[in-house]
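What follows is a set of notes on a single structure, which appears directly below.
The complex is shown incomplete by one protein chain, all other protein chains being positioned as in the whole.
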Amino acid sequence: MDTKISAVADKKGIVTLKTIQHTLGKHTNLVTLVVLIVALGIMTGGRALQISSLQNLMVAEAVRAFAALGVGLIIINRGIDLSIGQVVGLVACVSASLAQTSDYAGALYPGTVFPVFLPIIVGIAVGTLFGIINGLLVAYGNLPPFIATLGTMSIAAGLQLIYTRASTIGSLKNEYKHIAQGSLGPLPYLMIYVLAAVLILWIMMTQTRQGKAFYAIGGNPQAARVSGINVKLNLLKVYALGGFLYGISGVLLSSRLGLANPLTGDGMELDAIAAATVGGISHSGGIGTIGGIFIGVFTLGIITFGMTYMGVDSYYQLLVKGMIIIVAVYFDMKRHAKRA
Amino acid sequence: MDTKISAVADKKGIVTLKTIQHTLGKHTNLVTLVVLIVALGIMTGGRALQISSLQNLMVAEAVRAFAALGVGLIIINRGIDLSIGQVVGLVACVSASLAQTSDYAGALYPGTVFPVFLPIIVGIAVGTLFGIINGLLVAYGNLPPFIATLGTMSIAAGLQLIYTRASTIGSLKNEYKHIAQGSLGPLPYLMIYVLAAVLILWIMMTQTRQGKAFYAIGGNPQAARVSGINVKLNLLKVYALGGFLYGISGVLLSSRLGLANPLTGDGMELDAIAAATVGGISHSGGIGTIGGIFIGVFTLGIITFGMTYMGVDSYYQLLVKGMIIIVAVYFDMKRHAKRA
Amino acid sequence: QQEAGSEKVTIGALIRNTDEQFVADYAENLKKLAAERGVDLKLLDSRSDQAMQLDQLNVLLTQGVKHFVIVPNVTEATEDMAKKIDAVGGGAAFSNIQPSVEALKVSPNFYLASSPESVAGQIQAQILDEYFQAHPEKMANGDPNAIDAIFLYGQLGHPAQVFRSEAAVKGLKDAGYTVNIVAEDTANWKPDEAQAKMDTWLAAYSGKFDVVIANNDGMALGAVESLLTNKYTDDPSDPTKDVDGDGTVLRVPVIGVDATGVAVKSMSEKKLFATVLQDAVGQSTTAFELAYMMATEGSATGKDAWGISPLTEVTGESPATDAAIVGQCYLVPFAAVTMDNYKEFMQ
Partner (left out) sequence: MAQDQNYILEMCNITKKFPGVLALDDVTLRVRPGTVHSLMGENGAGKSTMMKCLFGIYQEDGGEIFVNGKKENFSSAKHALETGVSMIHQELSIVPERSVMENIWLGREPGKKLGPVQFVDHKKMFKDTETLLKNLEMEFSPNDRMGSLSISHQQACEIAKAVSCDASIVVMDEPTSSLTETEVNHLFKIINSLRDKGVAIIYISHKMSEIFQISDDVSVMRDGKLIATKKASELDEDKLIKLMVGRDMTNRFPPVDSIPAEVCLSAKNYTSDVERSFKDISLDLRKGEILGLGGLVGAQRTEFVESIFGLRKIKTGTLSINGKEIRIKSPEDAINAGIGLITEDRRGSGIFPLLSIIDNTSIPSLKGCRKKVGFLDHKKIFNTATGINKKLRTKTPTFHTPIQNLSGGNQQKVIVSRWLMTLPEILIMDEPTRGIDVGAKYEIYTIMSELVNAGKAIIMVSSEMPELIGMSHRVAVLCNGNLTGVLEKNDINSENIMRLATQFE
């Protein structure tokens, strides 16, 4: 039949066109990152682009990367999470309090010797617990995610102050600090953790039913529901997973800093969300990749790094950062424009 | 005809049921507010509920009310605005700098005498300008509102620091301070401004085509476009209107305080968004009333007022506030639950 | 890698947060000094984020910077930073937030060039002690030994909030008062929040407190504005008259920290009662000179900086409590700004 032949021809045309578009589309984020790196290289005469810079960058962004991965997954499921910074801060305080040297008189539990794994486990548990609460509120309480997590953000901030009595928790054990500060040859541990997390989450999102379910829920929750996917349960899962990742983020933060206080983590939510978005995660849900989030984190990272390296006045840094976020996402959005 | 008769009968029964439901539904927010007021009254043995308290509350919430009205309208149009706090802060700084007493050596423009209306006009213009930028980015740049306004938030914060060089702008003229500090008999001016704004916006939203267009866009932008509504232009309008209202908010803030500094306004976006949501504005767009926003502002206001009045430990205030936001919105959501 | 071919002295400055008045002034003075001496100053602002300060330190270290002026975010982080700097054979002078004893013990090239935050609180207490000595009738409950105070805190957990508040209470207690906290809350350093809190407290505690103590001038001014608009003045009909002659037109004294231009101006109108000058210029000059001496002469040990000599014996205040490092401590004096001397601080 004629129709079919033409349809086939049509399709071929579409495939090639689509493929190019797709490839280019995927690369918008990578292109931005590369452009920034090249620009930095030119502006510093190549000096900024050494191995040690890369290490610095990785280490600096690792903690944020976990938060961005968490919230990125949540945004793919049409959610948002404002509680990140405070939850990370709370986790950092709790884990730090369990990792203080036992002979430190100012410790929260002076004289008590906890095993090194305890702060890690408790910290991650606290993060996950907050994730579960967020998930319950959003999935089963039908609260808009913005508001549910605004509420838990406030609660986490309060708990942090109550727990620490507004003081700094320092003097952490060296074994504990080693978790984030150590390195394997030239490879900082933090970098290894991030790469491992990216790999595992990438497999989850592309190779398992769980990932397909997340994408479907983000793309069209009704369609997911009638396809037999338990939307509420999956929402709970993704918020819990987010909380779990914030937990890791908080533990690594306290370990890296060797301390924690109520200001720790403040404002991280905006950085994490910005990173995920710059990395191509769409706020209308269902679109984005783990690799994209990773790229997004490093795009913002290179901006901060570059401005730090070049000593840009901090007042102007805010200006530049705001503009770059807008421009980066603008180019990324151009390909989604027709869906608006 | 049978069909018709039964349809009519049906309708009668339904009307009463609907009406009650509707009324109750509409009142969820009001009920929350009344419950809180009564609770406060009981807990303080009535002392907290005097005319002066009411005045305090009005005055304290007036500045926030303008911000909440602005962002409430934006949320009705399926948007969000994170730039509020920084824009309000920038406006406050700019307007304050033009209202300093000319004999103050530390003034930003020492020795220059500006007319009193200048800071008002310039302040509101700055706010509106930021609103327009947000609108352009969202409507014509197709950026997700969260990200567009995150970017402008950072830009406004930067400009604020650059403009003030991080210092406090004080010693404002008495005429300028009178704008927000004066009162007409027992009625503080601020209260009059808020009520006037509520009235005007209420008329706009319920009695004009503009209001219907906003609700339609929030309800389904595609359908609005087909219905002959210029969606992009209207989005631009609503963000600009938001910016205009933040402008007023910023001017009133500096006038009321008699000074401004880079911290002014910080974090107001979250309070404003929370207030609008507690007042029944739905984040999925198209739902909510001006009266609701007004109620929402006072609901959060009474919580802050009550806790301060009773001297609740500040660590616990965050906890309580987070919980009340969640609970209030939860009850409001119950009636939207089936739409999930 | 040291920048080849450049004889210029390079100094890194890691600054807590230039949103804060004190820190902003500190940074401005550093820039001025660097320009005068032809120093390549790499000044970075960590926006209150200790992780970012650590990242910034790493970046500067890879750029070959060895000598630093640091306004840290937290005391507890100073030891790690000192170790990193020491690893490249450098040194640093810490200001404003004290370094820990351990940090100074890392090597003799680490210095304290500061007036610790707690001193601000102590001076607030001294000023109030003088005030109540002179005006015992201003004690709300008639007990000349009990002070009924309202506290306005900065962002909770912020080192300046913690140390200033603790020291003010301790100072008053040491002066023999019982301190009765009528109301206390954070206003996050913000004038508008302070104003709103004060409005509410006036509704609840009118006539029941005799002083408002704020962690910074911004909040103090917010409280002043609230007291003025609520006519909590000596003469409700004329808020410019100091009827009882206690130095303020308000019924109670309000006291801040920072001595910003606006605050001093307010004092000249007898609104704000007093404030405390954290000497940003003094601290930054001292710290800068220490770093400059290290960079140009290899060491600053035992030398004077900005005319200040290192301590010779231990004091009660950390970190100058350890004899081993007492010679690395340069204490920059604070100044009380009162009705007697505020004119010296006018811009």
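The chains carry the letters A, B and C, assigned in the order they are written, with residues numbered from 1 in each.
Heads up, the rule we're going with is that contacts are C-beta pairs under 8 Å (C-beta built on N, C-alpha and C of every residue); 3 or more make two chains touch, one makes a residue touch a chain.
As the structure is a prediction and not an experimental result, all values here were calculated from the model.
Every shown chain that the unseen chain touches in the whole complex is listed here: A, B. Of the candidate positions B:S52, B:S102 or B:Q222, contact with the hidden chain is made by B:Q222. One of B:G286, B:G306 or B:G322 touches the chain omitted from the figure, and that residue is B:G286. Residue-wise, the contact with the chain that is not shown comes from A:Y215, picked out of A:F66, A:Y176 or A:Y215. Check B:R165, B:H178 or B:R209 against the missing chain and you find that the one touching it is B:R209. Screening A:M153, A:L172, A:A197 or A:A224 against the full complex identifies A:A224 as the residue touching the chain left out. For subunit B, the list of residues touching the undisplayed chain reads 2-3, 6-7, 10-11, 13-15, 17-18, 21-22, 203, 207-209, 212-213, 215-216, 219-220, 222-230, 286-287, 339. Contact residues of subunit A toward the unshown chain are 2-4, 6-8, 10-11, 13-15, 18, 203, 207-209, 212-213, 215-216, 219-220, 222-230, 286-287, 339.
In this section, only the chains that are shown with their structure count from here on.
Of all chain pairs, the one linked by the most C-beta contacts is A-B. Chain centre most remote from that of subunit B: C (centre = mean of CA atoms).
Each chain gets a centre from the mean of its Cα atoms; for subunit B and subunit C, those two points are 35 Å apart.
Counting only residues that touch two or more partner chains, subunit C has 18, 156.
Among the residues of subunit B, those touching two or more other chains are numbered 161, 166, 314-315, 317. Taken together, the subunit A residues at the contact with subunit C in this complex read 47, 50, 52-53, 56, 59-60, 63, 161, 164, 166-171, 253, 256-259, 261-264, 266-267, 304-305, 308-309, 311, 314-315, 317.
Of all residues in subunit A, only 80, 82, 137, 141-144, 146-148, 150-155, 157-159, 161-162, 166, 270, 273-274, 277, 282-284, 314-323, 325-326, 329-330, 333-334, 336-337, 340 touch subunit B in the complex they form.
Interface of subunit C with subunit B (complex): residues 18-21, 24, 28, 153, 156, 183-186, 188-192, 195-197, 199-201, 203-204, 217-218, 221-222, 225, 229, 260-263, 265-266, 346-347.
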